[in-house]
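The other protein chains are all here in position, but one chain of the complex has been omitted.
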Amino acid sequence: MSDVKVIDEIPTYQVTLFVRRFNQEDGLEARWEDFDVTVHGTDRVLDALHKIKWEQDGSLTFRRSCAHGVCGSDAMRINGRNRLACKTLIKDLDMTKPIYVEPIKGLTVEKDLVVDMNPFYEAYRAVKPFLIASDKPEKERIQSPEERERFEDTTKCILCAACTSSCPVFWTDGQYFGPAAIVNAHRFIFDSRDEGAEVRLDILNDKEGVWRCRTTFNCTEACPRGIEVTKAIAEVKQAILRGKP
Amino acid sequence: MVVIETPRSPRSRKAAKFERWGWLYMRISGMFLLVLIFGHLIINLVMNGGITQISFAFVAGKWADPFWKIWDGLMLWLALIHGTNGMRTIVNDYTERETLRKVLNYTLWVVCASLIILGTLVVTTFDPCVDSSVSHTLSVCK
Partner (left out) sequence: MPTKPAGTLYRGKTGMWSWVLHRITGVAIFFFLLVHTLDTALVRMSPADYDKVIATYKGAIIGFAELGLVAAILFHALNGIRVTLIDFWSKGTKYQRVMFWIVIALAVILFAGFAPRHIMNVIHDIELGY
């Protein structure tokens, strides 16, 4: 008489995480520390990190805010590639091997998985990531769907730094503007309502600007929002060569 | 219009312009070099016995025709500047100390300029009969 179906329990797995630990205050070199964690088939790397922090070692330090792939706080290097910990399902990784988690490259590590994001934000601010318009319209500024489509892709950026810290040129000296700043410049350069394109193109024509891009496509592959970063950079290069968007 | 201060100090326009032209030069010279070097390899290393044919007499024979002098001269200029600019990019990427960077880049351009001058002089002043012990078999020197 019972029509209640027993739903299968969510399978659980034993996984090992190797986490890159670093603490300026203990004076030790950065090192790998391993943790065995029981995880569910629905768990993400972020859940495993939470379990470690809550149940095994409260000193483990990492950033996360929304935990749902929008705030861009928890970009880290998982099995050698930049990803968001909150968007990476553990069952999608090879669970028979340890999972390696380390901070993103090219920015100074402050503690464990936390890096100093200030140079990244500085490059972002340098491209003037805001609408520059001289008129003060009474109503909204009209834009056709085609004009909006022109920069649709680059509006999706959440400033997680996964792209910039995946770029081999950014790792070298950190002077390169980096993909994220160029993506956000692209978002305004190709916006029909904006009047600051020339200023931004001039900034990105800088010697640490777009010309340092070597099209390795690490950024495009790292972007958790699926932005075609290398394509956006290529479009900015073309715009600089033309002298207009 | 609201003017907001630039957060970064502006860099020299000269350097910025140079990067753009450097980037363009690599692509344009690359396409020319593709033809020049593949042609060079096919003539010198593949056809008619490949490397076995190469000797002073072979070079003298080629350079009797101004076409090959221009070919080789162009290859010299384009390839050396292309290579030096590529090395400069690598130096800029991997050197952290400013003085080291300047020294390396300066050295690169000095070497590049010297070899271009040397190579150009060799091609333009080439004399097939410079050494009779080697060139006595060449018909032009008889």
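Per-chain numbering from 1; labels A and B assigned in written order.
Heads up, the rule we're going with is that contacts are C-beta pairs under 8 Å (C-beta built on N, C-alpha and C of every residue); 3 or more make two chains touch, one makes a residue touch a chain.
Here the structure is a predicted model, which is why all the values come from computation and not from measurement.
Which of B:43, B:74 or B:115 touches the hidden chain is settled by the complete complex: it is B:115.
Although one chain is hidden here, its contacts on subunit B can still be listed: residues 27, 30-31, 33-34, 37-38, 41, 45-46, 49-52, 54-56, 59-60, 76, 79-80, 83-84, 86-87, 90, 111, 115, 118-119, 121-122, 125-127, 130-131, 133-135. Touching the omitted chain from subunit A are residues 20, 22, 24, 27, 29-30, 77, 79-81, 100, 102-103, 105-106, 108-109, 166, 168, 214-218, 220-221, 228, 230-231, 234, 237-238.
Criterion: only the chains that are shown with their structure count from here on.
Of all residues in subunit A, those touching subunit B in their complex are 122, 125-126, 128, 132, 134, 169, 172-173, 203, 205-209, 211-212, 237, 240-241. Listed in rising order, the residues of subunit B touching subunit A in the complex are 1, 4, 6-8, 11, 15-20, 22-24, 93-94, 96.
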